[in-house]
Every structure is written in C-alpha cells, then in structure tokens.
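Before I ask anything, let me first share the structure, which is written out below as structure tokens.
One protein chain omitted, others in place.
Up next, chain A:
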Amino acid sequence: MNAKKADKIATGTLYAIAGVIVLILFSLLAFILVRGVPHISWNFLTNRSQTFKTGGGIGPQLFNSFYLLILTMLFSVPISLGAGIYLSEYAKKNWVTDLVRTAIEVLSSLPSIVVGLFGFLIFVIQMGWGFSIISGALALTLFNLPLLTRTVEDSLRAIPATQREAGLALGLSRWETVTKIVVPAALPGILTGVILAAGRVFGEAAALIYTAGQSAPALNFADWNPMHIASPLNPFRPAETLAVHIWKINGEGIMPDAAAVSAGASAVLIITVLLFNLLARYLGRVIYKKSTSA
C-alpha cells in the first residue's frame, strides 16, 4: 500500500468517526427537541407543577434552577478567580503547589453524586440547614470550583509572559500587572469558562437530590422578603430544580401527562444550556474583538 492510499484511508476513517459522533449528538438533540418543544408554552413555563393532575408546569423549578445557578456562581466565581490567579501568577513551583493541583484534578473528576452526599452530610445534617437552596448552592460550589479554577488558571497561563514583563518593566507592581494587564487580557477565556460552567451547573441533578431536595413548595412571587418561608428568595427553603424534576418524574411521576412534562422540561433544559453556550461564544468573540481591534 503506498503512502497516498494510506493517507486517504486514514482521512476517510477519521471523517467517518467524526460523522458518527456528530450524527449521534444531533439525533439525540433532535429527539429531545422534537418530543419536547410542542409542550412548551407560556403556561408550561410559568405554572406550578401538579402531582396528580394533568397540565402541570415547571415554573418554580425553572426559577429554582436559575436562583441556584446565581447563588452558586456568586460563591464559586470569586473563589476560583482567586485560586486560579494564585496558581498561575504567584504559586512557586514546589511539591505543595503540585499537591494542590493534583487535589484539584482529583476533585474535578469526583462523581457529582459523591459531591451531593458530601453536601448532604455537611450542609444538610451537620450545619442543620436541611434540604435547602443554600445547601444545594454550596454543594454545587464544591462541584464547580475545581473545573472553574482550572479554567481560570489555564486562561491566565495562555497570556504570554512578555505581557507581565512589559508591566513590570514599567514599574508596575506584580499585583497591578496581574489585575490590570493579565486578567483583562485573559477575560474572554475566563468568561467563556464561567458561562460553560454555568451550563453544567444548570443541568446538574445528582449533586442536588440530597442537598436542595426534591420538593418544590408553593412560592408566592409577590413576596420578595428572603426571610419569609414562601418567598422565592428564601435560601433556606427546599428547591427542586428542573434537572431534579426531570429525574423525579421519570422515576416516580404519577401525573397522567408525566411523559409530556418530562419531555417539555428536558427540551427547556437543553435549550437553556444551548443558549449559555452560544452566549459564551458570542461574548468571548465580542470581548476578543474589542481588545484586539476598533
């Protein structure tokens, strides 16, 4: 077999593998959308769910998902930003740093159900917060931190050392160089990482089953005092998210239209995550353009 022929076969094989993967992903996506989209309506998105009757919506679940997402990001973004900056800009090359990095890698490969059970023991039982948004948000923070820290560190490392030299040679301190030159230059990468992490958090179920709980108590959307038990903002109320809802109705849903609700909720979930991804690309591109031209 000559080199040209071998090259053709290899190229063809790679194309075929790529094609199969794309085909699987697209058919999965199409299956969920085709089944789910017809059920999506304004009522479906805003009504509360039903246990026994048809016509239940996903209103509280959708709200819970976003609320949990915001809280999680509020906790995890500053911490991972700090950790990422430390690891990339300050940490000395020694065994302690290597240990930290290894720990982060191990944590990032931890199954989310394990993170959930850990959160259950610490936040739900030990801290006595019960099944609550705060327990869920903290569990998701643990789940999110390693990957986000890694993303921040990688984005910062991708900025050439010459940028740091330029800042230092102008008499800027290391802190000024990092915060005013390196971090802004790395912002497109960091932002993309944050939004992709948001998509992952939004779709997470296993870590929440035993932390944020599986029930969605009635919410009074007129009451925004976080201290009130029926207030949507109360962080100490149980909160079933969209992903947990899908998991639950597929296991034990007894409403007559369970399959339809599940399909609709799945479609909403996947569309939201898709939107996060598109937003990440768009913002990354806009910031990159803004910082390189015009």
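Assume a contact is a pair of C-beta atoms (placed from the backbone, for glycine too) under 8 Å apart; a residue touches a chain by one contact, two chains touch by 3 or more; residues count from 1.
The definition used in the following text is that contacts and distances are computed from a predicted model.
With the options "Carbon-monoxide dehydrogenase medium subunit", "Blue-light-activated histidine kinase", "ATP synthase subunit b" or "Phosphate ABC transporter ATP-binding protein, PhoT family" in hand, the undepicted chain maps to the protein name "Phosphate ABC transporter ATP-binding protein, PhoT family" (source: UniProt). Of the options A:G12, A:P160 or A:P226, the residue whose C-beta touches the omitted chain is A:P160.
Of the candidate positions A:T11, A:T54 or A:S173, contact with the hidden chain is made by A:S173. Within the whole complex, the absent chain has one touching residue among A:I181, A:A197 or A:A280, and that is A:I181.
Chain A residues in contact with the hidden partner, per the touch definition given at the top, are 92-93, 160, 162-173, 176, 180-181, 184-185, 291-294.
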